[in-house]
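Shown next, in structure tokens, is the structure this report addresses.
Other chains dropped; remaining ones untouched in position.
Order of writing sets the chain letters: A and B. Residues in each chain are counted from 1.
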Amino acid sequence: MAFSAQIDKTLEMDTSESYQVKLEAFQGPLDLLLFLIRKKKIDIHDIPISSITKDYLKYLDQKEKINLEHEAEFLLIAALLIYIKSQMLLPRETVPEDDMEDPRKVLIDRLLDFQKIKAAGSLLREKENKELKKWQRTFLPPSDKEKEEELELTEISLFDLAEAFFTLMKKKERDSMRTIKGKEVTHEEKMKEMLDYLDKHSFLDFIEYFNRQETFAEAFLSFFCLLELIKARIVVAIQESLFNTIKVWLRKESPS
Amino acid sequence: MTIDLKNIIETLIFISLEPLPKEKIRTLLTDFPKEEILAALDELVQDYAHKNRGIQIVQVAGGYMFSTKIEYDPWIRLLLRVDRKNRLSISAMETLSAVAYHQPVTLAEISAFRGVDSSHSLKTLLQKRLVKIIGRKKSPGKPLIYRTSNRFLSYFGLESLKDLPSQEEISKILEENQEVE
């Protein structure tokens, strides 16, 4: 049959792709089924199940050599076809026509849905082609006199939220890895960091500052530096009551 | 120079980076009667549409925004030194159309509609923010539920989901396909 030969050629194309079927023509079993139907020039509502099934099972036969694990849908369609075929082959009992649901209907419905999605996709593609040629500004015009705001998002979804979190977590993991590996904060650096902070902010909440340190060593170092700064009378530390935070202030009269 | 309602609206649309909804314009301009605002808005859009201009005001994703016209795309790319903007892959486009027409929808449902595992395409669409997770389905396994985003609408130049290609348009395509073969 000339038709089979043509199919086989297509199959070879597919197998060479180790059936990930990311070809233009085929994306999966429903695509293949549609292809088979179209090549036979038949109406989707009038599928000659037995011959289509034969072609399809032949296709599956070849496919089995390759990779079946990922495509559970393949089995589903195959099972559906086999079921339909068996229904068609079995001698009909004398049941009134309309009581029997045509087993082909399930398949036809799925194929129609599938076709619709493909057709809608092609209509969306036309729109996409047009829209991609339009350009919008992605920045606020420079005439804006307001001070620049941080980048803002309009529509946040759960995905954005979760992504933000896990990205932060990864970054933190990476950072702490780096600290452990070698980046040692020196005594001078830490002292300077604390003084810079005090310069910018009016005071330093030491408990918070202490907690923010990435490693225990760094936290310990910051505590040591605080003691030294107090001793040198550069800062004054005040704890208003027991268990309250320690507030650190720069001494106004501190030697410069 | 006089303060003109049409000019105020023009300025607001110009300054907004997202499509500016009609309702928002109204809440910003409470001093003006509703009818006047709507009339000025219409007039403004007509001004840009009818006169031979390089830029236009388009209605997308439920709002108004400035956009260039398609015929000037080559010069813009020349200026910005960029290639043609990337199109969606075939499978991403089909997955997106499955989400658009069947939303709210789960990954398993999308895969069933398309007949292939669609997790990869769906990831691409999430990354491009054309699709968003809106919650979980109250069914065994509690799968995540997906919807198209506002960005989806502006990406395709749609004002709302009602402007998606209609069933009639889709059937027409299907008939044409059959005639071709």
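One rule holds for everything that comes next: a residue touches a chain if its C-beta (ideal position, glycine included) is under 8 Å from a C-beta of that chain, and two chains touch if they have at least 3 such contacts.
This structure is a prediction, so every number in the text was calculated from the model and none was measured.
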Composition of the entire complex, counting every copy that the file contains: A x1, B x2
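As a convention for this text, only the chains that are shown with their structure count from here on.
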Whole-Å gap separating chain A and chain B, where each centre is the average of the chain's CA atoms: 21
Residues on chain A engaged by chain B in the complex (per definition of touch): 21-22, 24, 27-31, 38, 41, 43, 70-73, 77, 110, 113-125, 127-141, 144, 154-155, 157-160
In the complex, chain B residues that touch chain A: 14-15, 17-18, 58, 65-71, 73, 76, 84-85, 87-88, 90-91, 93-94, 96-98, 100-101, 111-117, 126, 129, 132-135, 144, 149-151, 155-158, 164-165, 169-170, 173-174, 177-178, 181
